[in-house]
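Note that one protein chain of the assembly has been removed; the remaining protein chains are unaltered in position.
We call the chains A and B, going by the order they appear; numbering starts again at 1 in every chain.
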Amino acid sequence: MLAFVLIAIVKVLVVFTAMLLIVAYMTLMERKVLGHMQVRFGPNRTGPFGLLQPIADGIKLFFKEDIIVPHANRLIYILAPSVMVITALVSFAVIPFGDSVTILGHKVDMVVADVNVGLLYLMAISSLGVYGLVMGGWASNNKYSLLGAIRSSAQMISYELSLGLSIIGVLMITGSLSTVKIVGAQSQVWFVVYQPLGFLIFLISAVAECSRTPFDLTECENELVAGYQTEYSSMKFALYYLAEYAHILVISSLAVTLFFGGWQGPFLPPLVWFLIKVFIFIFFFIWIRATFPRFRYDQLMKFGWKVLFPLSLLNIMITGIVMSVIG
Amino acid sequence: MAKTDTMIINMGPQHPSTHGVLRVILELDGEVVVKATPDIGFLHRGLEKLAESKTYHQCITLTDRLDYVAGMTNNLAYVLAVEKLIGIEAPPRAQAIRVLLSELQRIASHLFWLGTHAHDIGAMTPLFYALRERDEILFMFEMVCGSRLTPSYFRVGGLAQDLPEEFEAKCREFIRTFPSHVDEYETLLTRNKIWMRRTQGVGAISGEEAINWGLSGPILRASNVNWDLRKAMPYCGYESYDFIVPTGKNGDVYDRYLVRLVEMRQSNEIIRQVLDRMPGGKVLVDDPRVVYPPKAKVQESIEAMIHHFHIASEGFPVPRGEVYASIESPKGELGFYLLSDGSNKPFRFRVRPPSFINLSALSTMVEGRLIADVVAIIGSIDIVLAEVDR
Partner (left out) sequence: MFETFLFVLLAVVTTIAAILVIVQRNPVASAIYLIITLFCLAGIYLLLSAPFIAVIQVLVYAGAIMVLFLFVIMLLNLEKEKKLIYRNRLQKVLGVFLGGVLLAQIGMIFSSVLLEGSKGKFPAEKVAALGNTEVVARLLFTDFLLPFEIVSVLLLVAIVGAIVLAKKQI
């Protein structure tokens, strides 16, 4: 019992520390990659190759004046960013990042929690992330924030649907909601081969779910100034960004877990494979940000409901038919 | 069925995509704009009044500050008006160089528009690409007159000085590579489905309506009205250059985008033609009324020195009369109306700013559309608030 608790605590600490570290350096990676895609350099003054930039950013944001706008609903205003961060970080718990290893006679799974409703848990937690946006946007008492919040909640609800449905094909093949079992089922063939349409829908919905270009309507700076986070400053602002990048990390890991065989791969250790695959996805996220313009709100909703939603239903149907034919 | 309230939102004057200090008071029903009221004047500096206390020569520097992304063309419109009033014409070489620099300025202005407009619609990267080429042009301007944004290079009767020697090589290099750069922007945007969806059918205005609003420039031509002052009322010898005036069909944001892109390519062609047949000779008219005597003469004859002092301190008197001269600036018809009482300062100095008049059609274009379209439409009009407010 004690060993179990200890292992759990150590896993939680290690995973979340690593996650925060990766998130910090994702910001640097994004700025660097974007920079090179846009004929500029990105940060390169703080430390060698700008490697200390995330730390400098963190320190700067920490010492910024923390402004709470007048007439804001203080409690909700303060609560909102933490809701965002917590939901983003906690959802990583069910992502397996390696094979189980034996340490001092204890079998340790390389996943914080292997629950048999793993995927549903992930969906549930990520659906809670909307509260962070809605509460923040509403409590700021700013019309731009409110518009951003309304947009975000509508967007999140719509795209969560197709995100959830796109996964069902994978679940049908595996017959389990456990992420560990899903990874295990891909030891021969990655599910992206069986589920190309599902993967495509997942990818698009994932980008929308993370509110990234071309779906970054919730904070689109050109229309809504900064959307729901217009009035936020200092560490609360940083928390929103932390949550955003953590969300990208989680979604990328999820894509790897569901469609690209998780941590499995030849020669290299599982963790390395996992990270390589995840970072390819993160790169992809940055790449589309550099390439695409932004959708309009109504187009986004139409796309979600009239294209992605029927397609994901179709995908489920095709999967079902093929499975019953092959047996 | 349910009764809904509208929400008033103040877009600007501090807003990332109103291109300066434009304030639009939007009445929104959900995200749909019910009513849009532009509120201008945050950048009013009284340039037109200020000009009345400056000599004709000094006014050139004021015109730079109108449309600050296209300083050269502002200078050109103004000096053309003064020249028309006096009744002189710049020598052929000066005319050719004016065309050359105006077309470079047109490219620079369109590039800046392209970058910011694309960024408004959410495409981040074209901005950096466009500014890279714009910077090349600004370097050339710096080479020519020592200034990047506010050249004040054109003079009444010609130019401040001749082009530097190394200019031609640099300019040729630029026009050689520039078309491929336009292709780059086009790969990012023109056939991009999202871009097309965001711009096609948005802010459409018919040709007739556009004329009634007094629109000019690319925004008018996008509405399928073939009206370009360079063709319709040529100045500076535009009639001798071979170029086409692109027109759009629907007059929407997408057509404005296409028109401007073709214009950039055409400007590039004009520049090539100018460089190929650049006439020699002087760059200032030989008219002692408005032009400084040559420096060598000033140093040896007292009359020339007094003459120099006279023009430098008091400027030159301009015959009594009124004049309107206009050019096709990157944004549309830029005109100067001058009323002279025979003294050395304009009695009345009035600008016809294309941005201001094009902006007036904003309300009709955005009403009934979404808030995201407002940003796209403001961007497509290509306004510079310094020119709107003056």
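Note that in this section a contact is a pair of C-beta atoms (placed from the backbone, for glycine too) under 8 Å apart; a residue touches a chain by one contact, two chains touch by 3 or more.
Remember, it's a predicted structure, so these values are computed and weren't measured experimentally.
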Report summary line: Touch assignment to the omitted chain, from A:V117, A:V189 or A:I321, lands on A:V117
Report summary line: Out of A:L20, A:M37, A:L128 or A:I288, only one touches the absent chain, namely A:L128
Requested in this report: Decide which residue listed in A:I76, A:L200, A:M235 or A:L271 touches the omitted chain of the complex.
Outcome: A:I76
Report task. Among A:I157, A:V193 or A:L314, single out the residue that touches the unshown chain. Result -> A:I157
Query raised in the report: In the full complex, which residues of chain A touch the absent chain?
Result: 73, 75-76, 115-117, 120-121, 123-125, 127-128, 130-131, 134-135, 138, 146, 149-150, 153, 156-157, 160, 176-177
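Following the convention adopted for this analysis, only the chains that are shown with their structure count from here on.
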**Report entry** Computed distance of Cα centres, chain B from chain A, in Å
**Finding:** 45
**Report entry** chain B partner contacts - residues on chain A that touch it in the complex
**Finding:** 34, 37-40, 143-144, 147, 151, 213-214, 216-217, 220-225, 289-299
Query - For the chain B and chain A complex, residues of the former touching the latter - result: 7, 9, 15-17, 31, 118-125, 127-129, 132, 188-189, 192, 194-195, 197-198, 370-375
